[in-house]
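Removed: one protein chain of the complex. Kept in place: all other protein chains.
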Amino acid sequence: MVDLSAERLRALEDHEEIRNLIASYGPLADSGDAAAVAALWTEDGVYAVDGFPEACGRAAIAALIEGPVHRDLMARGCAHVLGVPVVALQGDRATAQCHSVVLAKGNKGWEPVRVAANRWELVRTAQGWRVTRRDNALLDGREEARALLAR
Amino acid sequence: MVDLSAERLRALEDHEEIRNLIASYGPLADSGDAAAVAALWTEDGVYAVDGFPEACGRAAIAALIEGPVHRDLMARGCAHVLGVPVVALQGDRATAQCHSVVLAKGNKGWEPVRVAANRWELVRTAQGWRVTRRDNALLDGREEARALLAR
Partner (left out) sequence: MVDLSAERLRALEDHEEIRNLIASYGPLADSGDAAAVAALWTEDGVYAVDGFPEACGRAAIAALIEGPVHRDLMARGCAHVLGVPVVALQGDRATAQCHSVVLAKGNKGWEPVRVAANRWELVRTAQGWRVTRRDNALLDGREEARALLAR
């Protein structure tokens, strides 16, 4: 007999862990913790962020947080706010979709400097859920960004 | 003996499913999937969105997504960002409350063009949780909008 309760319990824990993983991105990025941001991904994970070369692997992802664009945002004051993710579990794999809004402080207060669509691919590892790929595209009218949010 | 664990497990699953349902609205709306947006509601569900005639039934809800106001927002680039919902379960019924922020791209970048209060009424159906009514009111100082967020 399959213990359905155990499967249901694990599915709930998976949802909770994945939501927590994605929610961690903003606070870790805004506190400048490049190593912790990179560790959200697998060793060979990919972060394809609109306007930057595709970052492949943890060193490249950490470099985005250590780089001049992100450091300038932090010096101005910034918030990388991610929306509530829509998560679809498939066993040891999962996908998630959400908006992201980067607010940065300027002379006249905070402004949304990036508003983007995000699609995440995740995998269960021995150390817990990790991101294998995150695609990010600015919602500026292009079909490419809308496609990341499609079911 | 009532199996309390089973009830607790189901309540957690209900919370997860309702959160996912509400979180789906933004990505589905911003990808222009009118049929999928409408299917978040029951067949005779109501979406009372501030500034528009009350949409009753899935065809009317889909028409909002297919309509000129929404299509113009999509062409400019837009994000319908919903806040974390506060969910109250009552058996096969539930209510939820959250903010919604619509960011749209203009000549000078993205701007919050709508900031609203939302109250959702939901029902458990044979196909899962569905929205029976969503009330939306702009937070522009009117008591009507604040009332949607009251306990």
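As written, the chain order gives the labels A and B, with residue 1 at the start of each chain.
Everything below uses one rule, namely that a contact is a pair of C-beta atoms (placed from the backbone, for glycine too) under 8 Å apart; a residue touches a chain by one contact, two chains touch by 3 or more.
What you see is a predicted model; the values in this text were computed from it and never measured.
Among the residues B:74, B:122 or B:139, only B:139 touches the chain that is left out of the figure.
In the complete complex, the residue from A:33, A:66, A:121 or A:140 that touches the missing chain is A:33. Screening A:16, A:43, A:92 or A:143 for touch with the missing chain picks out A:16. Looking at A:76, A:93 or A:151, the residue that reaches the missing chain in the full complex is A:76.
By the touch rule set out above, chain B reaches the unshown chain at residues 5, 8-9, 12, 15, 83-87, 97-99, 101, 111-113, 115-117, 138-142, 145-147, 149-151. Panel shows chain A; residues 5-6, 9, 12-13, 16, 19-20, 22-24, 26-28, 30-33, 36, 74-79, 81-85, 103, 105, 109-112 of it touch the chain omitted from the view.
Methods note: only the chains that are shown with their structure count from here on.
Relative orientation of chain A and chain B, expressed as the C-alpha superposition rotation angle, is 120° to the nearest 5.
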